[in-house]
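The other protein chains are all here in position, but one chain of the complex has been omitted.
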Amino acid sequence: MSSAAAGSAAGSGGAAVEFRGIRRSYGSTHALAGLDLALRPGELLALLGPSGCGKTTALRLLAGFDRPTAGQVLIGGRDVTDVPASRRDTGMVFQAYSLFPTMTATENVAFGLRMRKVGAAERRRRAGELLELVGLGDRGGSYPHQLSGGQQQRVALARALAVAPTVLLLDEPLSALDARVRVQLRDEIRRLQLAEGITTLFVTHDQSEALAIADRVAVLNAGRLEQVAPPQEVYGSPATAFVAAFVGVVNRLAAVPDGPGRVRVLGASAALDGPHADTVIVRPEALTVGAADGVDGVGEPGTVVTRTFLGAVTRLVVATAHGEVTVDAVTRPGLPDAGEPTVVRLDTARVRAAT
Amino acid sequence: MTRGRRWRVVVLAIAAVYFLLPLLAAAEFSLRSPGGGYGLANWLAIVSDPVLLAALGTSLQIAVVTAVVVLALVVPTAVWVRLQLPGLAGVLESATILPIVIPPVVMAAGIAFVQANLGGPVFPALFASSTTALTPFYVILALPFAYRAVDNGLAAIPLRTLVEAARNLGAGLPTALLRVVLPVIRSAVLGAAFLTLALVLGEIVIARILLYTDTFPVAIVEVGRSRAGVAVALSLASLLITWVLLLAVSLAGGRRSPADRASS
Partner (left out) sequence: MTDLLDAPAADTDPAPPRAAGRGRALLGLVPFVGYLLVFLGGPLYFVVSGALSDPDGRPTVANVVAALTEPQYHAAFAGSLTVSAVTALVGAVFGTFLAQAVLTSRPGSPLRRVVSTASGVLAYFGGVPLAFAFVAALGQTGLATLWLRAAGLDLYAAGFRIDSLTGLGLTYVYFQVPLMVILVTPTLEGLQPQWREAAENLGASAWAYWRHVALPVLAPAVVGATLVLFGNAFAAYATALALTSGSIPLVPTAIASALSGNVLAGRQNVGLALGMTMVVVIAAVMVAYLLLQRRAARWAVR
């Protein structure tokens, strides 16, 4: 991949980032209550959580726009807690409205270079390269108000990358965009990030975004870190009830002990690692529906309450003796309709205890 | 943000001194008694001086008539434009800026020409007294501010919906205006009225050039030549009264200032 954007040697774009014991309080409100989080060089870490969970606070603390009440922020092993924002060597992309309105796209992208006293010709060249990289090579002379939302964010990305920062910070960069543009841009951001190898912190409230592009996902809730793990693990093995409920849809089912380390749920016997639990979590895609005259007697009979066509997946809510269960079935002919009887079967390997 | 606190304090301090000092000085000056010490003699002069009292009466009369004419012109027109000719809103706003382009002194010059040179039945009647001569032109002076104030008031209400609802229930347009719209834009209308009052109580250019010396502000200036203390007291008084009235309208109107709006 071209090393156009990286001022330093190709592929060495990222530095390690660390939040050590970070607390940020406003009087008696705690936006962050003791955050310990480390980013590995070159990884894209998604900071995921609902509004008010502290993710934007953490990002701003890393950028230097805010000071922690306690704790340290380290970039590349260096304590930058007292370093002002303009000297932290981070590149930030804001949610919206961050392009300087009186400058063209090229001038916006070149701004950081200008602050670093790079010569005019060199600035223009580098800005041109970066705009080319984000697919806007021919729009350098346009002003922000002449660009669409998606185009503006691309320029913002180019601008952040122009100074070859060691850390890239993205503050919900896709939230203000249309759905289609969002997906396109999301993939482009990931592509660029991998090419430059730059350590990236990506803040979002959209779990599908986080799951799609992150190397690891950190789930935050009310100022506390709930889980930090690769996407598959966060989704498949949620560490807490909050993570399970926030990331994807989940079924909470009552479980009856069935011998040591085993429970009986939905008419099947499943092994449970760890201590026994009364409630288990099962993802909708770990369930299937089949004909009422079941072959092996395993499974829970019920009646379909609603059937929702979601494209590749059809979501069925089935009323059983143990309550309503959500099943995500691959769309195919032969699925039961609302009001029809059916049997819900469980993939016993994908049962987790609810904590 | 505690960054750069110092410059803000400096700026605000200078502003405070510069703006409060003349007011304090005027208050102090107006309270000076002849022969040393302080007293309320200057402030009470208006009560005892028939010329000043008469002038105040004349000016208040002019103010009332001016305010009524201004509102009678502005409110229906502003409503009409919003309802029937929304495309012309910009044109009308420019039209209301026109009076600002012609300074009062120039307007007075043009009127003086008519006053001196033209006869016939209309003009002598027009120029017969200060009330008849000045009011029509004070309306022009007040027009830009009154229109802006009323138009802003109308912008904040669902005008079309209200008028249509009123007409649907049987009211004619004038009734709808009077009984439905006017009460809703009450604070904007009052603001426009008090602005007009402030204008009339302070207008001396046209009055002086046209040689009408019986209005309140002109009388104050005349008094100022011999009894400065009285002049200061009276002008402070007229300022304070209109200030209080405008503040009351602003607070009672309940609209937040743009600064507050932006901070939330």
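By letter and in written order, the chains are A and B; residue numbering begins at 1 in each of them.
Just so it is clear, contacts are C-beta pairs under 8 Å (C-beta built on N, C-alpha and C of every residue); 3 or more make two chains touch, one makes a residue touch a chain.
As the structure is a computational prediction, the values presented were derived from the model and not from experiment.
J.: What are the shown chains that the omitted chain is in contact with?
T.: Even though it is not drawn, that chain still touches A, B.
J.: Can you work out which residue in B:Ala41, B:Leu182 or B:Leu246 touches the chain that's missing from view?
T.: Of the listed residues, the one touching the omitted chain is B:Leu246.
J.: Touch as defined at the start, partner being the missing chain; which of B:Leu52, B:Ala166 or B:Ala188 qualifies?
T.: B:Ala188
J.: For a quick check of understanding: of A:Ala16, A:Ala33, A:Ala85 or A:Val181, which residue touches the chain that isn't displayed?
T.: Only one listed residue reaches the unshown chain, and that is A:Ala85.
J.: May I ask you to list the residues on subunit B that touch the chain which is not drawn?
T.: Residues of subunit B in touch with the missing chain: 1, 3-4, 7-8, 11-12, 14-15, 18-19, 21-26, 28-30, 73-74, 76-77, 80-81, 83-88, 92, 94-95, 97-114, 116, 136-137, 139-140, 143, 145, 148-149, 151-152, 155-161, 188, 191-192, 195, 198-199, 201-205, 208-209, 217, 220-221, 224, 228, 231-232, 235-236, 238-239, 242-243, 246-247, 249-250, 253, 255-260, 262-264.
J.: What subunit A residues would touch the chain not displayed?
T.: Output for subunit A: 63-65, 84-87, 90-92, 94, 96-103, 111-112, 114-116, 145, 156, 159-160, 163.
Here is the rule we use: only the chains that are shown with their structure count from here on.
J.: Subunit A to subunit B: how many Å between their CA centres?
T.: Whole-Å distance between the two chain centres: 59.
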